[in-house]
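Quick notes on the structure that follows.
Excluded from the complex is one protein chain; the other protein chains are retained at their positions.
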Amino acid sequence: MSSEKIISHSEASTIFNKDIERVNWHDETLWFVREKRDKSAHQIPDWELLRETASQIKNNVLSNIHDYLVEFEANAQKNGITVHWAADAKEHNEIVHAIMVKNNVKQMVKSKSMLTEECHLNDYLADKGIEVIDSDLGEYIVQLRKEPPSHIVLPAIHLKKEDVSETFHEHLGTEKGNFDPQYLTESARQSLRNTFLTRKVALTGVNFAVAETGEFVVCTNEGNADMGAHLADVHIACMGFEKLIPQRKHLGVFLRLLARSATGQPITTFSSHFKKPRNGQEMHIVIVDNGRSTQLGREDFRNSLKCIRCGACMNTCPVYRRSGGHSYHNAVAGPIGSILAPNLDMSKNADLPFASTLCGSCTNVCPVKIDIHDQLYKWRQVLVKEGHTPTAKTMAMKTMATVLANPTIFSIAGKSGRFVMKNIPALVNNKMNKWFDQREMPAVPEESFREWYKKNSRESKAKDNE
Amino acid sequence: MNSKAEILKKIKQNQPQNTTDLPDLELLNSDNPNVLETYKTVLKGIGGETVEVAGYQDILDFIRNNYSPDRRIITTIPELSEVASLNWKNDDPHTLQDVELAIISGHFGVAENSAIWVTDDILGQRVAPFIAQYLAIIIKKSDILATMQLAYKKIGNLEYGFGTFIAGPSKTADIEQSLVLGAHGARGLIVFLLD
Partner (left out) sequence: MFQNLRQKILKIITQNMKIGLFIPCYVDQFYPKVGIATYELLLKLGCDVHFPMKQTCCGQPMANSGYEYLTKGCDANFIANFSEFDYIVCPSGSCVLHVKDHLHDEKQEKLASEMRKKVYELTEFITDILKVDSIEGNFPYKVGMHVSCHGQRGLKLSQMTELNAPFFSKPEQLLSNIKGLDLVSLRRKDECCGFGGTFCVTEEAVSVKMGQDRIKDHEKNNVDYITGGDMSCLMHLEGILRRQNSPVKTIHIAEILNS
């Protein structure tokens, strides 16, 4: 995974845009989800107050996270849960592996956890000879195809039913050419049911962890987290430390927002509160940092940690919809991914904050009011200062800044610019000019506004009349 | 232990110095003059079904008319012992894999999302509502609350090992956003609304 060459967002999206029909389909499919979100949000009269409330709770969490973590750990332990702490992805993977070894188990069933994607847990465990099966249908599909998820809530949203049909035909022996989603889902259900019934260890993610009670909540529509956890002897739940909320009653706010923002559903089918292991079961929580405490110290970017992973910013993002999740080369794609990823690795992810028009729609749909597009702007400033932009771009910008700061040079440059474009279009209108590939240059007027103004303004006319 | 101390130390250093107060949840509106109608409409919208019943006899009749006695039906409710088995709560959870229908009771329902709150003390087994092919939950009509805020007020500091909100049947739309009921959990959900 890590040795793969990174294709920049713009290169990847150029490739993605070669298949126009597919782009249209991808765009419309996600726009449909955005519309469902709108409809659902508009049914809650105090939706905007709800967002504000959630935002305030998360702000409180950020400023008290140390104490809440200590409180959470103590309560979870009291409940009979073993709590582990992982400084980074490597330690997280080692902890999970150690639990497997201790229980002498070589197979795991896993429900959706973007954190384990971030840590590349599957690859790590595979190297150690441990088989992991992802049980969320979308994740199961992409896992069979050896692809990463392209969306945090809809992992296989980049695929069409024909693709899924082919994959299932190859791996599950379904009928060739049967694209019926009902049929394909049923096949996966049968196959995964056997998995649930035979796995001794189940790993789940965590949507919310409650400091006050030491419980954690996992939300799914499929019921796969519960099927795994309640049948397994060992339940491991992995969470980034920002998943904490102060009190149980705050779940009321977040559960109202999460599914409505994500898919337009009023709530996920199952919102399961795990407080104690069932009799005879082992329950572990792995609390992971992996760069989060660094992000917490970046004043301009810390509130990205308020994210509840609903994916609304992806569905609304006009760039995401037309470039696909894989073009972001990060476990979390889209606008939120673009403000989280540079914290993990600036040079690898320097392109991502630029993969946006700063239109601001992401900020408006965010249920916890993260100022996503402002952070994209701020990351650009940081990345430039830290030297992660091409030298040619810096040179061009410096020239531009000099011209624009000096009215005299500007007026000469402006005139020559227009002169060039009017008289020698071949110079500008060549393949080096990315504007011109699919767009015409603006027509060049006879005179600029300031030239017109010199002759025609009220003052100049008054002068002429003197 | 080492990592814990390091993480906590770094967090303490980096978390914002100005603490932000928690908001007042009472400001959020929980009015709904007709929770029952809302409940029924929302549940229908997410693929569940409501059946209004006067008492357990109605439920018994419904089960007899709609489910084959050859299939395994389990329940936690003694009044339903004529149609469903009560004797499974201490079995290995894996043995519930052939259950066709599980009938359980819920603590209360929530109108805004049609979710029903259940906890392990009334579930029989944690896996029961997930592993059964079909699920039926009984709640009293008078136990429907307007919103999740009220739901958590009612839950308060209640002690449980496991609790879950169940809203409709298990579902997925992971293949081209086409909704399919019965992903891994129950393929259908009936909510019996008791007078």
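For clarity, chains are labelled A and B in written order, and residue numbers in each chain start from 1.
By our rule, contacts are C-beta pairs under 8 Å (C-beta built on N, C-alpha and C of every residue); 3 or more make two chains touch, one makes a residue touch a chain.
Just so you know, these numbers come straight off a predicted model, no measurement behind them.
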{"item": "Omitted chain's touching partners, listed by label", "value": "A"}
{"item": "Of A:Asn93, A:Asn122 or A:Thr316, the residue in touch with the unshown chain", "value": "A:Thr316"}
{"item": "Contact residue for the chain not shown (choose from A:Ser10, A:Gln77 or A:Ser347)", "value": "A:Ser10"}
{"item": "For chain A, residues in touch with the removed chain", "value": "9-10, 13-14, 16-17, 20, 23, 27, 31, 38, 41-42, 44-45, 47-48, 316, 318-319, 322-323, 353-361, 363-365, 377, 380-381, 383-385, 389, 393-394, 397-398, 400-407, 410, 414, 417-418, 433-435, 437-445, 447-454, 456-459"}
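We take it that only the chains that are shown with their structure count from here on.
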{"item": "Residue numbers on chain B that touch chain A, as the complex places them", "value": "3-4, 6-8, 10-23, 25, 27-29, 42, 46, 93-94, 97, 110, 112-115, 120, 125-127, 130-131, 147-149, 151-153, 155, 157, 160-178, 180, 182-186"}
{"item": "Complex interface listing, chain A residues touching chain B", "value": "29, 32-33, 44-46, 49-50, 52-53, 56-57, 59-60, 62-66, 69-70, 85-87, 91, 135-138, 141, 154-157, 159-161, 164, 181-182, 184-186, 189, 192-193, 196-197, 213, 221-224, 226-227, 230-231, 241, 246, 248-253, 255-256, 259, 263, 265-278, 287, 289, 293-294, 296-297, 299, 302"}
